[in-house]
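Quick one: the structure is below, questions incoming.
A single protein chain has been removed from this complex, and every other one stays in its place.
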Amino acid sequence: MASNTFGNLFTLTTFGESHGAAIGGIIDGCPAGLELDLDAIQQELNRRKPGQSDIVTQRKEPDEVQFLSGIFEGKTTGTSIGFIIHNTNQKSKDYSHNVNVYRPSHADFTYDKKYGHRDYRGGGRTSARETANWVVAGAIAKQLIADISINAFTSSVGEITISKPYQELDFNSIESNSIRCPQTEIAEEMIQHIKEIKKHGDTIGGTITCVAQNIPIGLGEPIFDKLHAQLGKAMLSINAVKGFEYGSGFCGTKMKGSDHNDAFNKDGTTKTNLSGGIQGGVSNGMDIYFRVAFKPVATLIQKQETIDSEGNVVEMQGRGRHDPCVVPRAVPIVEAMTAMVLADFYLMNKTTKI
Amino acid sequence: MASNTFGNLFTLTTFGESHGAAIGGIIDGCPAGLELDLDAIQQELNRRKPGQSDIVTQRKEPDEVQFLSGIFEGKTTGTSIGFIIHNTNQKSKDYSHNVNVYRPSHADFTYDKKYGHRDYRGGGRTSARETANWVVAGAIAKQLIADISINAFTSSVGEITISKPYQELDFNSIESNSIRCPQTEIAEEMIQHIKEIKKHGDTIGGTITCVAQNIPIGLGEPIFDKLHAQLGKAMLSINAVKGFEYGSGFCGTKMKGSDHNDAFNKDGTTKTNLSGGIQGGVSNGMDIYFRVAFKPVATLIQKQETIDSEGNVVEMQGRGRHDPCVVPRAVPIVEAMTAMVLADFYLMNKTTKI
Amino acid sequence: MASNTFGNLFTLTTFGESHGAAIGGIIDGCPAGLELDLDAIQQELNRRKPGQSDIVTQRKEPDEVQFLSGIFEGKTTGTSIGFIIHNTNQKSKDYSHNVNVYRPSHADFTYDKKYGHRDYRGGGRTSARETANWVVAGAIAKQLIADISINAFTSSVGEITISKPYQELDFNSIESNSIRCPQTEIAEEMIQHIKEIKKHGDTIGGTITCVAQNIPIGLGEPIFDKLHAQLGKAMLSINAVKGFEYGSGFCGTKMKGSDHNDAFNKDGTTKTNLSGGIQGGVSNGMDIYFRVAFKPVATLIQKQETIDSEGNVVEMQGRGRHDPCVVPRAVPIVEAMTAMVLADFYLMNKTTKI
Partner (left out) sequence: MASNTFGNLFTLTTFGESHGAAIGGIIDGCPAGLELDLDAIQQELNRRKPGQSDIVTQRKEPDEVQFLSGIFEGKTTGTSIGFIIHNTNQKSKDYSHNVNVYRPSHADFTYDKKYGHRDYRGGGRTSARETANWVVAGAIAKQLIADISINAFTSSVGEITISKPYQELDFNSIESNSIRCPQTEIAEEMIQHIKEIKKHGDTIGGTITCVAQNIPIGLGEPIFDKLHAQLGKAMLSINAVKGFEYGSGFCGTKMKGSDHNDAFNKDGTTKTNLSGGIQGGVSNGMDIYFRVAFKPVATLIQKQETIDSEGNVVEMQGRGRHDPCVVPRAVPIVEAMTAMVLADFYLMNKTTKI
């Protein structure tokens, strides 16, 4: 019920504003006895953190996670795992000009109307800083379902799109460039494009593709917790996401059934995989793949006209340190949410049969 | 938790297999004192039912809903509303050939592996017959949020796509043709295309666009119950759906922030609406619009090779009465799920402020 | 969230008023592959139904359950199990005198104030008829956790109380008398007392003791789903229940720790069992036992003064067919709720360890 909680059995509940003392969360339902690699968790956070390269925001935040409970002698105890990430770089004065201003295509207006009272500093609770919490929980989920491999990567920036199917890409090269695109010649184009966009104080959208492999058959709970429906909800929870498609996706709408059906091999695998590894809401053991659409970041380093809470027209300009393109830093977030969904269904699937 | 339940406060829990005695559900959380128009509910069911036109399945099912509780003297009492729709047209022998056969791109294989024991008749629980239950609940939700208007329509069939923005379409003409497309000249093309496809025993995909208007500001519960995330989950729960996008959607990924931002008018409305009526997961009062991708129906009236549960290659052919294109009958389902999501958030929003 | 749903993984959602067309429910989360003994389920319903003996209401209701889904070829399929029990004996005119009258110590007043509109016939949704649904779900739960034995029995009626600890009672004799008390000489006293009370159109309270044996170690989910807390909630959900205690209960409050502690045997069992089989909210493998307090039925076959919805003083008299003591018919209900709680925790415990 609580809208700050994600998941059914493996759950994450979070708190925190961008300019409060700290953000953090509580992971509940992680089975006991899981030996945790804490460095691997911090490593995921480092992939998300600002300041990694010259195409992302230059804010400096160490984003160090501290675990407060649920882990004893290096292993989970089955009790809730509390964690905290201190905010070390809040410059509240940076945002004083925003007190009553509704930034276009942000949540300022809707939060003000919904709640009547809001923390306007840096977007408050709506800041993507929140997703650091998700990366922590996702990193633990990854360790829980260690046999499954999850790889997300940038598949387009603006009009620039990878030209190869994922099967021809080397996921090991995702981290080799700052845009996190495994087709390296395209990656270079994307990076140049973002730099150009950034020069004008503008921003650009993009897509991320995620591939989950070595999936057990049977994950997903029909009717209203279909695997792809929950993946979709997870992705649409990420800031700036405008769309989700899996398997053949929107392209599939143009196909005939005779072309779209995935014929079986004798062993139950399928010759094609337009289903995207999910049939009837349940994994069939083939690769799960999906694509997530990110809009351009709304904060521009340009002048914009907007209104304040009294309806006065005011001029504003984003200052400081913002991402010209959200996509590279969103890659680990997509992976984290995917891992949480799969871990949750992995646990739920344990009670399916007597 | 229960995966056959949808919603938080306004909830629907369902049961039923395509070839059991009945399907039905329980609606919980509908406020007391709502005067129900039962004819309007049945009318929504009639929009979904088979046999309406020559481009949908010719099965005849009356799909009459019977309410069993929660309504007294024409008004809701605040207690749970039980309802039942008897299955009158189950021809189980039609499906005897399916006992051990895994139909391609159906859920036969995944259900068999997940549960070990399944009702193979007509797809059992995975049949889209289930969605009749959703239409009932959605029709009640529509009456609960009667000020909001929800219109879904067919926006593409295969490659044939409407050419006008929704603002230029007359929603009153949606029901004027069998494909439920308000651009009537395109509708005719779509219908002819489906007839052609059907002649070959084949099927075709399509998209549905849905527009919700006159939305109160403030619907949607951050962080993990964002309005668009829950709409996305709702849509992805519908059989055959492969994708969801709202507002600018996948197109928005190609845009620059300076083009994408929705500038404010003085009254808090926006000059453009690429946000799709939702900012930060919360409705801003502008139109909510989104697009849903449906794959082509997997059941073909053609011979297909497939396997049985022992891994033997067998030849199969769909018989009888199937939809060549799922889209026209899915229009009321999309509206129903939209209504349920909005009704749920409408109730949740009552507790947002002191 | 839905308040007509009970349980976490093994859930029951119900509907139905005493004088509607039917009552029923949906069981979700029952694992696939469970071979169901449908006669045993009906048998439990028969234990609860009215008209069994001369110390309970003489209403005649067959209370036949019909399953509508989720069971195929005698076994559960893992999908939701819908069921219905038709109301065959509603005499609505019997209740016409109640339209505006608030019966003392019933829910008429509170429902009217809470909902503004209610089904006044026979108590509507507040009727204990609802518990027939629970008995169905409990009977399935019993079959899911067939190794566990659950025995409830009447331990007191008014001042008449069993004088032996449960260990000295023969549970096989519970069904040998109409009050369901295994200490047969006391049972006879209880029955005579109820008959005497009934003669005066009055009613009497009582207690039920329940013992669950052969419990796996580890059931119960701390912190907020402790086994005894959920058992307590389950019991307090039963109509007319005013109290719950487990293990040493209220008597334990008078004891010293040195007398109360359960010393261990070498094998992990305990020499005494004042803990009632639960420590820290988790079962320890010893017998779980608890006691449930039922108030006297509020409907008297006597004249009472009360008020109507306008605040006028009116005289009323219960007519017809009511239980002079709720306890004998509540025995199978207590067992059913116990079974549901244990089945739920049995499933949840499957995800505790990696």
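A, B and C label the chains in the order they appear, each numbered from 1.
We take it that a contact is a pair of C-beta atoms (placed from the backbone, for glycine too) under 8 Å apart; a residue touches a chain by one contact, two chains touch by 3 or more.
Fair warning: this is a prediction, and the values are worked out from it, not measured in the lab.
Visitor: If the hidden chain were put back, which of A:Val65, A:Ile81, A:Ile223 or A:Val282 would touch it?
Guide: Residue touching the absent chain, from the options given: A:Ile81.
Visitor: Name, in rising order, the residues on chain C that touch the hidden chain in the full complex.
Guide: Contacting residues on chain C, toward the hidden partner: 1, 3-6, 8, 14, 102, 104-107, 109-111, 113-116, 125-126, 130, 156, 158-159, 197, 202-207, 217-218, 220-226, 228-230, 232-233, 236-237, 242-250, 252-268, 270, 274-276, 278-284, 293-300, 302, 304-307, 311-313, 348-349, 352-353.
Visitor: Footprint of the hidden chain on chain B, which residues?
Guide: 1, 9, 29, 31-34, 78-80, 144, 222-223, 347-348, 350-354
Visitor: In the complete complex, which positions of chain A touch the hidden chain?
Guide: Answer for chain A: residues 1-5, 7-9, 11, 13-17, 20-26, 28-29, 32-33, 66, 68-70, 72-73, 75-82, 84, 114-119, 124-125 touch the chain left out.
Note that only the chains that are shown with their structure count from here on.
Visitor: Centre-to-centre on C-alpha atoms, which chain is most distant from chain A?
Guide: It is C.
Visitor: Can you check how far apart chain A and chain B are, centre to centre, with Cα atoms defining each centre and the answer in Å?
Guide: About 26 Å, centre to centre.
Visitor: Out of chain A, which residues touch more than one other chain, so two or more?
Guide: Within chain A, the residues that touch at least two other chains are 1, 222-223, 348, 352-353.
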